[in-house]
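Other chains of the complex are left out, but the ones given are in their true place.
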């Protein structure tokens, strides 16, 4: 379940992605040479992260292939959302907790409503109905629902508790993070040890994942390190420019995190899922949306809480804003419903996208003080 | 999905309905001749609307039959809830926005909990279990859930946002209405162009819908115009009497809208669905409940928002009260659950009705200032 969803894209799309690497030097030049306005730096560094995240995924897969199934799978599982994690850590160090939490929310609702909505629409335009394996899908959906429930309990607690509960809330968030990470560790045992065959078909189906000539360990490592470093650098530029850009366009930090940052951080998965849907591999498209969301809820979110204690400036909690909680509930409820159903058509894709657009509008119109929340 | 659910009733029931037409002159006499108390006018005009709505449905179907499948289906789809729409427009012009929104809520929860509950109970009394096609049912249920989610986001936004957001809320409601109507247009493409066969079986199953001798176009048009005019007139009487009647019985505007007006506006569907259930056509009964609810959410609600801008007295938003939001969530969640299940029995009907009665009690006891809401 929590195994890394495949990030490779089809040949043509891969070339297109690589071409976007030109935005790396452009972003650097705009910031350091031309001291361009924040919005330009924000946009170009955001675009530059997309191919770098794809490159990180590719290098991770080659390395995993070389390291053999056990260690390799573990690597895949922990580095699966590395680009999002790096971006979030940079934001964390800048003290932008609301932005970090918003990007967690955005990853979950974006994966489900936007990615799977686009997949259902794109795939459905060519076919009357697309079917997928109900059993595997609902196993994943059940886990996602339980993961999301665990994630949002602190936010519900906050809405309910009265009086001075700040200390209790930080302790609760920390302890829940421990439970989430322990659950994640067990989910790796599940995916890699006791039930690997559940995911075997998918790896094969993904097919041309690792090409005939896999990269050597030094080459894969070097590329992984380089891509990681560049993602971190681009994230610095992006986070440095986010505040001014947001103010300039009258957008709140939460809107930027939920919609913009989340789309950037997950762009590689997005393109893969849609391509799989076009090839009528809806099982895989659904697995990418669900698997990535589970990893965010059970691994990325608690790790960020721990890092906030270690790195400062202050501890981050898991208090999502009410609109975030509602959005997550809507998204996971929807994917659970669709999984049971066992089939999609283009109209369901349209509806998922309509819900995404409407939630995006609500985040956009939400006044900024309310977004700050607590 | 959004095709008009069949409104025709079986022979006996049709005669019974026609007999109710006598309430048209009675209501007029009570109001204009005898100046009777409001409660009398309210009751008689409400009863009079029931056969008129049935007549509108019948005339629409005959006309649709004459116009051929393309134009006819479109006519059916847009006139499907015409009686509710007229009633709501009259209330809108009287500035009774809470009543209008309450009747939207009431149509959705009434269709699902009351209509489908009665269907499951009535049909289940004669049979151990009634089965229906899971696949078609869950397709409809998924769309209904997504429609309802889109509809209630503004209300959730209102609960969450703080400060002076009235302007933002009206803009949000308006833009969401645009998304809803666009989704509705696409759903017509889905139902009439790309996936008509999904609904073909049902039209046939409905069977004796259009009798051997269809009415001529002039006759059908004349009857449609006459029935529409009379529905509007009766609605005027009903809306004019609603305020005094409600006060007299200590009921809030929201209670009247959710329970009374919604039952009147949907009475024709109600009887059809129950009759279908008695004939063990649970697919059709479920389709009527779900299809009518989708049409309310995606078409009637946004059209009323647009009309409120055009007709005045002021723009209507989509801010449902919290109890309305909760009720809609309960109703659509329930129908989604039951659709997955693929079968009903009389006890499930009892439970659906119990939930309807309990929600009705809650609306009844809700104090009037809270109902006014925002």
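The letters A and B name the chains in turn, as written, and every chain counts its residues from 1.
What we mean here is this: contacts are C-beta pairs under 8 Å (C-beta built on N, C-alpha and C of every residue); 3 or more make two chains touch, one makes a residue touch a chain.
Please read all numbers here as calculations on a predicted model, not as lab measurements.
Trainee: In this structure file, how many copies does the full complex comprise, given 2 in place?
Mentor: 3
Convention: only the chains that are shown with their structure count from here on.
Trainee: So what's the Cα centroid distance for chain A and chain B, whole Å?
Mentor: Each chain reduced to its C-alpha mean, chain A and chain B end up 40 Å apart.
Trainee: For the complex, which residues does chain B have touching chain A?
Mentor: 1, 135, 138-139, 141-143, 145-147, 149-150, 153-154, 156-157, 159-163, 165, 168-169, 171-172, 175-176, 179-180, 182-183, 186-187, 190, 194-195, 336, 340
Trainee: Show which residues of chain A lie in contact with chain B when the two form their complex.
Mentor: So the residues of chain A touching chain B come out as 128, 321-323, 326, 330, 333-334, 337-338, 340-343, 345-348, 350-352, 354-355, 357-359, 361-362, 365-367, 369-370.
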